[in-house]
Every structure is written in C-alpha cells, then in structure tokens.
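Below is a structure I'd like to ask you about.
For this depiction, one protein chain was excluded, whereas all remaining protein chains were kept in their positions.
Read from first to last, the chains carry the letters A, B and C; within each, the first residue is number 1.
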Amino acid sequence: MMLLAIWLVPLAGAIVNWAFGPQLKRAAGVVGCVALAVPFVATILSWSAATQNAGSAVGMHQALFSWMPGFDFGLLLDPLSLIWALIITGVGFLIHVYSVGYMWNDNAIARFFAYMNFFVFAMLTLVLSDNFVGLLVGWGLVGLASYFLIGFWFFKPTAVAAARKAFVINVVGDVAIMFAIFLMFAKTGSTSFATVFGHVPALGNWLFLVCVFLFIGAAAKSAQIPLHTWLPDAMEGPTPVSALIHAATMVTAGVYLVARCWPLWNASHEAQLLVGTIGGLTALAGALLGIAQWDIKRILAYSTMSQIGYMIMGVGVTAYQAGVAHFFTHAFFKACLFLGAGIVIHELADEQDIRRMGGMRSRAPVAFFAMFASVLAISGFPGFAGFFSKDAVIFGALEHGHPWLYVIGIITAGITAYYMFRLFFVTFFGTYRGDLDPAQVGVMNPSEPAAHEPAHGETHAPAWLMGAPVAILGVFAVIAGYVMIGANSAWNRFFAQTFPSANLAAPAISEGWTTAILFVVMAGGIAIAYVRYATPVALADAPARLRAESQRLPAILVKLFYFDELIDWLFVKPSQALGRFFGSIFDPDVIDGGVRALVGFNTGLGTLVRGAQTGLLRSYALVIVFGAALFAVYYALQGAAR
Amino acid sequence: MHANLLPVALANYVALSSVIFFIGVAGVVLRRNPLIMLMSIELMWNAANLLFLAFARAWLNNAGHIFAFLVITVAAAEAAIGLAIVVIVFRSRANVDVDEVAMMKG
Amino acid sequence: MTVAFWILALLLIASAIFVITAQKPVHSVAGLLAHFLFLAITYFMLSAEFLGVIQLIVYSGAILMLFVFVIALLSSGVAPFAVGPDRLPKIAAPAVVIIAILLGFVAYAVSREPAVTPALHGVASGPVGTAGVFGSVADFGHALFTLNLLPFEITAFILMVAVVGVILLAGDHVPYVPTRRRARLVESDMREAIVRAGEE
Partner (left out) sequence: MVLLLILLPIAAGSVLFALPRGERLWSRVIGCVVAAATFALPLLDPNGGDFSARWLSRPFTASLHFSWSGFSLWLVLLLALCTFCAILATNAAQSRTMVALLLMLEGGMMGVFTARDILAFALFWDLMLIPPFFALIEWAPHRETAWRFLIYNFSGGLTLLLATAAFGILSGSTDVIGGTHQFAGSWAPWIFAGFAFAFAVKTPLWPLHTWMPNTYAELPPPFVAVISAVQSKAGLYGFIVIALPFLRSALVEWRWLLVALALVSLLYGAFVALTQTDTKRIVAYSSLSHLGLIVLAIASANPVAIQGALVYIVAHGLFSAALFLILGYLEEREETRSVLKLGGLGAVNPKLAGAFTIAALAALGLPGLAGFAGELVILTGVFRAGYFWPALIALVPIVLASAYMLRLLQDVINGPQVAALPRRPDLTVIEALAVAPLLAALLLVGIYPHALLAAVMR
C-alpha cells in the first residue's frame, strides 16, 4: 500500500493538473506540491521496512501484475531505491515549491505542474521497479517528461530543437537497454532483478555485452560522452526543470542503473574499466567545457555532466557507496545552484549570460549565500557536502586499482574549483554590467529577453516561495556529507546489506594524503579564479577583461570538442541523405521504374495486337465463324479417326 | 406420321439446318444493314431450333422441345435489345451503316 | 411425307436467301415471315405442334412486328439508311474457304449413318393433345413446369432484364453522347438527307 502511494500519488497529481488545469490556475502549484509531499512522507515512513531484511532479500517488495507472459511487474523499495526516492520526492518537493514562485506569472502553470508531477511519477517508476522492463518503462517516461519540459516554451524554436535532440539521444539509450534485456531474457528467462542477478554466471560470454548495452543506456541518460550533447541544450527549459531533471534526479539514473546492476559489474572487469574510463573522461571533458561557457545555466549543465562523470566513475570502479554518496550530495548542491541561478535569472528578466550580470550579491542575497555554500560544496571544500563524497570517489578509484582515473579525478577537481568560482565571482561580484552595451562585454549576439510574455495583472510571488527552498538546499549542501564521516559511518552501515564489501589492499597513497592533494589542487583552482575575476583590479576592469576572454577562448572548447558536428556528420547527415535517396530516387525511379518497364512491355504488346480490333462488327462476326469452323474441323477429324 | 420413326432421315434435317444456318452467317457477314443482320441472326437461331426439334423427334425426347422454347425466348430478348441498339445508334448518328459504327476500334 | 419435306426444304432455303439478299429491309421482313411459316409447318411435321404455334405467334406475330416497327420508325419521312455497296470485309476470301470446308463437313456428316441407335423415350402415336403422347401440349407443359421449372423461371428473368435494358437503352437518356451535340448531329444529318432527297 505504502509503495503504491509513493508510486501513484504523483501520477494522480499530474492527472488532476492536466484535467483541471484551466480551473486550477495557480492552485495547480499547491496540487503539485501536495502530490510530492505525500510520497515524501510515505517514503520516510517506509524507511525501516525498506532497510530491514525481510525473508531472503532486503527491502519492501510488492508484486503487482503480469505485464506479459514472462514479464512480471512489481515494486521494490530497498536502500538503493530508498535513497533515490527520498531525493526525488524531497528535493523534488522543494523544487516544486520554488516553481510556484518561478512560474507565478506563466499562463501555462498548470501544464507545467502536470509535467513535473508526471516526471516524478516516471522517475519513481524507474527506481521502484523490481525488474528491467519496468525500469525501461520509467526510463522512457522520464525521457518523455524531460522532452515536454525542455520544450515547455514550445513557441521557441531553440527549445523545440533541444527537446527533440534530448529525446532522440535518450531513445538511443532506451533501445540499448532493450537489447540488454533481450540478452538477459534469452539467457535467464526473466527480467526481474532478483532472477537475473541470481544467474549471473548463466550470462556467460554475453556478460560484457550486457554491461556495454546497459551502460550505453546509462550514458545516454546521464550525459556521458559521446552521448552528452543534449544536456547543455536541455537548459532551454525553465530553470526548476533544469534543477530537478537535469541536475538532481533524471540524469543520475545512469548511476542508479550501474549501482543497481552491481552483480553484473562485479563480475566483469572489462565493464568496470569501460565505465570507469568513460566516467573519468566525462568528468574531465565536462569540466574543461565548463571553462569556456558564458551562459550561467550551461556552465551548470557542464558541471552537472562533469559531476555525473565522477559518480559513474565511482560506481564503474565498483566503489558503489562512494558513487551513490556523490549522487546524494550533488542533488542538494546542484539543485541549490540551479535554483539560485534561477533567482538571478528571474531578477534580471531572463538574462542568462554571466557577462551581463555582476554585482548580484546585493540584489539576490539569498541566492548569493546559498550558492556560495554550494560552490564550496561542489569544489570539495573541506567540511562541505561535496568534500566527503568526491573524496570518496577519487580515493575509491585508486583503491580499486585505477590510478589513471585517480589522476583524472584530481585534475578535474582543480578545474571544477576554477570554473565554479569563475561563475560565482563574475556573477555576484563587481558592478552590474547588464546596462552596458552587450558588445562591450564581448556578447556578440545577445539573447532576446523575456521568454514568456508577462500576462495582464502580473503580480509578484511571495519572496519566500523561491527563497526558502534555496536556503534549505543551501543548508543541506553544507551538512549532507556528515553522514559519511569515517569508515563505519551511517552511510556505509546503511548500504552494508546492499553492496558487497570488498577487502582491498591499502593503496600507495593513503586517504589522508589524497585529501591533502585534493585540497591543494582545489585551492589552486580557486586562487586562479580569484586572481582573474575577483581582485579589486580585475573587478574594476571587468568588462574589458571579459571581452578579451570572449575573443581568446580556444576554438576547440567553444566548439565543444566538435561532438555536435561529429554526430551530425556521422549519423544525421547520412541518414537524411539516405532518406532522400530512397524517397526521391530509389522509390520513384528504381522500383517504380521497374514496374513501369513491365507496363511498357504490356502496352507494347497491346499496340501490336490492337490492329485486330477494327471495330467493324462484321469482321468480328467473321472471326467468330472462323473459330467455329476450327472446332468443326477438329470434330470432323475426330469423327474420321473413329 | 404415327410411326415411332422419323418419316425422313435425320441426316436430311441436319443438312437443311446447316444450310439455313450458313445462309444466316452469310447475311451477317455480307450485309451492312443492321436490321438485315439481325434478321440473319434470327435465321441462325431458327436453324438451331430445327435441329433441336428434329433430334427430339428422332429420339422421342421432349427435352429438345424445352430447349427450343428457351431459345425462342432468348432470341426474342436478343432481338429486342438489338433493335433498341439500332434505334439509339440511329438517333445519335442518323446513320445505321455498321461499318461506320466503329467505336470499339482499339 | 418425303415429298413434303423436300418441298418445304426448298422453300425454306429460298426464303432465307431472299431475306439476306433483299435490298430493302421491308422485303427482308416479308421473306422472313414466309420462312417462319414454312418452318412452323416443318415443326408440325415433327410432332411439335406447340412449338409450331409458338413459332407463329412469337416470331411472326411479335418479333417480326418489332422489326417492322423499327423500320417504320427509322424511315419515317427521311431517307432511312445510307445505303452503299455491301462491301465484303477484307477477309472474305478465307471466309469463302471456311464456309466451303463447313459445307463439306455437313455433306460428310449427312453421308454417314448414325453410329448409335437412339433409345426411345415415348411413343409418337395417339391423338395430338393427349397426355403422355410425345409432342402434345400436355406432355410439353408437364415437362416445362416440373422438371424444367427453374430454367423456365430464369428465362422469365432474362426477359425481364431485356425489357429493363430496352427501356434504359431506348429511353430518353443516351448516356454516352451529350444531349446538345446529339441534337445537333441529328439535325444536320436530317437536313443533309432532305437536301439529298430533294436533289433526287
């Protein structure tokens, strides 16, 4: 019952908002928030049941119905899904409250909350399902919700294109998971987690293939290279969407998938190597790309990609607790960063270019303090949430025997500190630059302001609607890591029954030294950012410096490592060319041409014999007589022979 | 007349019927006037009927009579339709030369 | 009997030839009428008195009347037909050959005796009109309305279709020629015919 409540209440909220949207208007926000508060409370109430060892397996399980013969559907709440469900409903609730303020003056507020609630339902389907098909259903539905919300302002062509791109790339992931399901079903005859994980040896040679295809799915959803290009574009959606879907929850589904399938990963060393490497590379690439961005949300998007790279690296190298821990802390500080950025964007009437911001410290103090905490957290400053989890991931890579990933992790941490503080300094320090000529700060093609047209009788939302969630998230960005202190922390005990404990030899560099190295690298990153953007000299000269930097950015970073072009040239262009060739040459000329040749042959034959059709009645009669005569002759000969 | 056998040899009836039939054929093939063509067709029908009746008499089996009866009705229907066609062709062309009515030319 | 047959045969052939050689359709009709009369007599000689009567009533009475009506309709007032030489179609020569072959076949058939002696299904004796006598009306009617009822009904249906067809065809609507053009054609042809008649 409890599980059904967690699962279905958001759906009910979505249906109510969808069906009665025009009547509800702003009350849709209340419906949306309640539809999240209920499952959040229900999840907390289920805590003890979900962590207990009931019978053979940990957690609450509820079988629901047989979807198809051999495909049974049920719900499962164990510690892993509990963590996700808590973040989805808890952080989701805060973001919903924030959204009421953010969407206060948007006419389509009911539609917005219908989509948001639907997303939560889909995400809960994903994490609560006890089998791969249910997971895939949730996987697809969150993609759909993401599609709707990215393209929420459907009159903007850029938003529409971004939504399509996100959906199509996510479908690549969906079909990859589908193929993994075929493999598992063919070998184990089931799609339920329990059965598949109980028969890992049965997969035999296909184990690596299963892992690869599952990971393609994870990579598409979690924006791992080379399937990451949709995530920065997805920032076309409203900011709360970016916070909930493209930072805190949906994009971490890949982490969930790998963590959920730990028995597979534990059994396949190649898969660990693959996933760890991709995760590390993504972390690095995201951080590098974050350096060259000016759009506040795109910087955050690349940082999300980079941080998920860490998580994937963590779970990939089988440091599952560490990877999940980074998801946990990241959800708070990244949501906080997005929502804070949302306050800033809201304050500036939808301006997103940080070059045209500056001095926001006084105009948005709540955002300033919350984001400061979060920036420190994401940089891994000791004492803040990110410090504990990121440290664990990086050290885990070394611990599990991947020194290269360890090095990449440390380098990335430095870059992260640099570009996050760059964002922070440029946005909040100095003086406001929005009233300067855009070209003066290096903005060549300024965006059109005001994505949504202000409605008549526009009123201001109460300030706490947006401020309180940001503040709460900011607090969590500080304290969320405290559950992870020490080897016998609450966090590790929580997952003791879920993930296997590995007995590992102590690595060459101890955890303490790792922390020290990380701190030095991070401090270096912050220092460079401070020197470049926040010294009094730099602040005084900010417009000129920003302009100069805009012109000097390396082309490869501005072009985002040419991934978009590469995908375009490798897949999109050939597909279109093929389609055009088939549709306008092959179909009409080759296939129909063949048919026409047949027709031509027949018409030719017809022309040959049409001479006989004189139209003269009497010659027809004569021909009939002629035929009759032939019969007569035949019978005469027959008779004569007899 | 009251004997069971034919008064005249069956072969003679066959020959007579054939001759009348071929006269009908000749009429259809040689004449251009559709009315005379139709009449020639009637000749052919009747030649066939004569044969039916002759054989019926020879074998004392009245199935031939039934058939001849049916032939007469069908011939009547055919004549009616044929004449109707002649009438409408004349209406539309004021000319009933069958060689000039060649709409079915391929 | 034999003599009667030969006379009738000659008359039948002669009238048939007249039918196909007469220049005017009315003459042909007259020839056909004579032909049908002789044929009816032949039928009587073959003990088929019902069919002989039918021949007279239906053919001579109904069908030939139809021909006469059509001739009268078409030739009222104007020169009826564009009468030209009755050209032979181009394949006349092979046609002659074929007909010759066929006639040869007929002669051959006549010259042979039937290979099988037919089994007889009744008697030809007794007064005409009595039941059970071959060729009597009662005998014919019995056969028609019992064993052959279905074909008989189908024949009725065929006649009905013919009636409907004739009404459709000869009615006011001539489907494949636009009315105005048809009227123009008829008009011009008639004018031409009158002019030609005046010249003659």
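Keep in mind that, in the parts below, a contact is a pair of C-beta atoms (placed from the backbone, for glycine too) under 8 Å apart; a residue touches a chain by one contact, two chains touch by 3 or more.
The structure displayed is predicted, hence computed values, not measured ones.
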Touched by the hidden chain, restricted to displayed chains: A
Option touching the unshown chain, where A:151, A:280, A:340 or A:481 are the choices: A:151
Given A:7, A:84, A:112 or A:139, the one touching the chain that is not displayed: A:139
Per the touch definition above, residue among A:8, A:37, A:168 or A:517 touching the missing chain: A:168
Contact partner of the left-out chain, one of A:1, A:68 or A:609: A:68
Chain A residues that touch the omitted chain in the full complex: 65-71, 133, 136-141, 144, 147, 151, 154-155, 157, 160, 163-164, 167-168, 171-172, 174-176, 178-179, 181-183, 185-186, 575-576, 578-580, 582-583, 587-588, 591-592, 595
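By our rule, only the chains that are shown with their structure count from here on.
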Separation of mean Cα positions, chain C and chain B [Å, integer]: 5
Rounded Å distance between chain A and chain B, as computed from the means of their C-alpha atoms: 89
Residue list for chain A, restricted to those that touch at least two other chains: 616, 618, 622, 625
Where chain C touches two or more other chains at once, by residue number: 89, 95, 99, 102, 109, 112
Chain B residues touching chain C - in the complex, by the definition given at the top: 1-4, 7-8, 10-12, 14-16, 18-20, 22-27, 29-33, 35-36, 38-40, 42-43, 46, 49-50, 53-54, 56-63, 65-66, 68-70, 72-81, 83-88, 90-97, 99-100
Contact set on chain A toward chain B in their complex: 610-618, 621-622, 625
Chain C partner contacts - residues on chain A that touch it in the complex: 616, 618-619, 622, 625-626, 629, 632-633, 636, 639, 642
